[in-house]
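Omission of a single protein chain aside, the complex is shown with its protein chains in their original locations.
Right after this comes chain A.
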Amino acid sequence: MTGTLDTMSSATVHGAPPADPPLLDVGELRKRFPVSGTLGLIGRLRRRMKGGPIHLPHVYAVDDVSFTIGKGETVGLVGESGCGKSTLVRVLTRLLDPSGGIVRLGGRELSLTPARRFAKDPDRARIQMVFQDAGESVNPRFTAFAAIADPLRRLRGLRGAALTAKVEKAADQCGLPRALLSRFPHQLSGGQRARVGIARAVAVEPALLVLDEPTAALDVSVQVVILQLLERLKTELGMSYLFVSHDLGVVRLLCDRVLVMYLGKIVESGPARAVFANPLHPYTRALVDAAPSLHDRGAGRIRLQGEPRSPIDPDPNVCRFYGRCPKGTDLCRAEMPALRRFGERDVACHFAEEITAR
């Protein structure tokens, strides 16, 4: 690896070759939430009466995130809880409005449509989501049939025999026996529920499927089957995946590329195998080291100490990982590292070259 140090804007860095425009193009996406609790209602009223500024502190949940997902590509998104994965997913799936930046799906700018109106948008069907535990995310009073039929009815306007045919087709594609369609979620096993969750998402033929830890609640033997099902569906239906997961082992197997997120920012991205085999960012290194493996007893791994920095109004000049990072120098406290390109990878660390050189 040569380690070219030209610091390009991240939007261009992630750009796919111009011949094949990406399916999803996310640029400088930001989502901030005001934190009113620190001041309280009385405090805010008092401040307003004094005519003072009513600036509230904000949680920087997603901060300047750019990436693309190509057609047919599977991109993994990993990071600790609280790092902004879920917020990012909710903004991308247009359940939340971004505070800034763009979300472009197949050339169309989606962030201009408010989340409230997007529910009725023709593009709603093109981004679908599979949630973590279908036992909890599927309406317990809906049968499997009703759960799969609901998005088809609302988004595709199907009724009657056409609807039934489509539901049965989705069930067949997901390996859910038709005899189970009349059952309620609590009458299904974990694996069958996962299939219902997938079937309802793919029934409306989305271009992009966002999967939020789809196998986290499953045993390994069932997980294997579901992962292989997802892999097959992707090819059969020509979808792209954004795969959110804690389980680095699963991400390594399923994903072409991976994004590593820490406190609202992408700290490393690149081909999944390369990133996990040789992490360049100290946080990625710590994540990989922390993931238990059948083959090593974890000797010599980086142990992360301390709690993450506060995401509320973070200092723009301090690396978000500073304080937990085993490297942590004065430079990290004085200048936020930008994403820089290393071959096929992007890394936001001042010391990435040292790690490349190893």
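A few comments on the model shown:
Assume a residue touches a chain if its C-beta (ideal position, glycine included) is under 8 Å from a C-beta of that chain, and two chains touch if they have at least 3 such contacts; residues count from 1.
As a working rule, contacts and distances are computed from a predicted model.
Comparing "Lactate utilization protein B", "ABC transporter ATP-binding protein", "NADH-quinone oxidoreductase subunit L" or "cytochrome-c oxidase" against the UniProt entry of the hidden chain yields the protein name "ABC transporter ATP-binding protein". Considering the full assembly, A:L254 is the residue among A:A149, A:L254 or A:C349 that touches the omitted chain. In the complete assembly, the contact with the undisplayed chain comes from A:G190, out of A:P21, A:G100, A:G135 or A:G190. Taking the complete complex into account, A:Q223 is the one of A:T93, A:T143, A:Q223 or A:S240 that touches the chain left out. In the full complex, the hidden chain is touched by chain A at residues 80-82, 189-190, 219-225, 227-228, 231, 246-250, 252-254, 286-287, 289-298, 301, 303-304, 306-307.
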